[in-house]
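Coming up: chain A.
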Amino acid sequence: MRQVQGVRRALAAVVAGMVLAGMVRPAAAVAETIRLGAILPLTGPGAVVGTQEMRGIQFAFDAVNAKGGVQGNKIDVVFEDNQAKPDVSVLSFNKLVDLQKVPMIFTGYSGPSLAMAPLATRKKILLINAGAQSDKLRNASPYLVNTLPSTGDEVAVMSKYLIQQGKKTAAVLFENDAAGIGGRDDFLDLFPKAGGTVLAQEAVQFGQTDYRPALLKLSAAKPDVLYVVITAGMVPLVQQLKQMNAGFLVAGTTFMADPAAIADPASNGIIHTQVQIDAPPDLSTAFKAKYGDDMDFFARQYYNAAQIMVTVIDKLLTEKKPITGENLHDTLFAIRSFQGLIPMEFKSNTATVPIGINKMENGKDVTLLKVTAE
Partner candidate 1 sequence: MAGPDPAIPSRTLPRDEGSPVTAPYLQAQGVEVAFGGLRALRDCSFTVDKGKITCLVGPNGAGKTTIFNVITGFLRPNDGHVSFQGRSLDGLRPQAIVAAGIARSFQNLRLFVDLSALDNVMVALPSQAGEEPVGALFRPLHVARAQRAQRERAREALAHVGLADKAGEYVRNLSYGEQKLLTIARLLATGAELLLLDEPASGLSAGALDGIMALLRRLQQEGKTLLVVEHNTRVVQQIADDVLFLHQGHLMAQGTPETIIADPALAEIYFGGAL
Partner candidate 2 sequence: MDFLYSYIILAEVYVLLGLSTNLLVGIAGIFSVSQAAVFGVGAYLVAHFLMTETLGFIPALVVAAAACIALNIVVTLPSLRVSGDYFVVTSFGIQLLATAVFTNWTNATGGANGLPGIPPPDLFGLPLESTGQLVILCSVAMAIGGLAFWLLMRAPFGRLLRAIREDELAVAAAGKNVLRAKVSAAALAGAFAGSAGGFYATFLSFVDPSSFDLDASILLLTMVVVGGARTLAGSILGPFLLLALPQVLTLVEIPTSIAAAMRQLIYGVLLILFMLFRPQGLAGEKL
């Protein structure tokens, strides 16, 4: 009997739980507020990047709202923490769409974005990814738009450059997650196509900053160049490379451009491709004043993505169309070219942006040349 009673009580509590779950932020918001969503990792190891992304978005919309909003409409972004996990992302997606009625959502990280892509197609919700670069994101959904090139584009540019410089043998150090493995796969494919040979590869776990064993093993293969696809922990990496005093060139992707690593003298001579996105000095200063951190690559990307949304919403409001996911999507492709922090064009779901080859020198990141990927 006790058991049956318990079950009844449990059922009551389940109902209560559902009610509580549904209570999120009463929808009695001000009429002229446009509400958007963002699903980013704000806790866990992914939070390093997620927090910067959140700040980029918040910073952009705060500025817009301070000036009275878009045609008088304030923009409010509801942030959801997905801990970089796909299942939490799906739950958050449904929550934002059903309860907050958001027409678009900012995402980052490949796994969560891929998990949400089918839902976005089905519900016609625009997903803007300004952080993840997995090649699979290119065709995951017509409603998933990437404002930065995929890793493959960067690898292609770098491979060509390396061969031109006479660096024909390479070793790969990659992070054992979607971003790192994607980059490794691209490199294994594209570097030989450009005429080079990959001698060795070694993985490290995300956030595991002791690279020494992997670096030692790779250097034993005596490559001309070490290609690095790692998203966090750059300062220990450059210091440990310096410690080894290795004879090879170190090359990487946009991920390499961690300001703290560039500032460290140990990074001298490292080259990397750089998805072009610059912040004017006054913007950087204001950002640093507000958050105490530099406006890094991800903050700039999401700031830029937020500005793209402002442009699209502005046009929709001018045309007096309702702000739905479908309209946002169509208008984005109708505008096609954007002048945000960097000029970009949407020929497909993935923006075409110039890619630079940079070299770290005496605490500065110097652009050697710029290429526009196909």
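By our rule, a contact is a pair of C-beta atoms (placed from the backbone, for glycine too) under 8 Å apart; a residue touches a chain by one contact, two chains touch by 3 or more; residues count from 1.
Inclusion criterion for the candidates: all candidates are chains of the complex that A comes from, given by their letters.
Computed from a prediction, not measured in an experiment: that's the story for all the values here.
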Check your understanding: All of 1 or 2 sit in the same complex as chain A; which one actually touches it?
Key -> 2
Study note, to complete from the structure: In the complex, the residues of chain A that touch candidate 2 are 3, 6-7, 9-11, 13-14, 17-18, 20-25, 42-44, 47, 51, 54-55, 58, 79, 81, 83-87, 90-91, 94-95, 97-99, 110-111, 114-115, 117-118, 123, 134, 136, 140, 176-178, 180-182, 203, 291
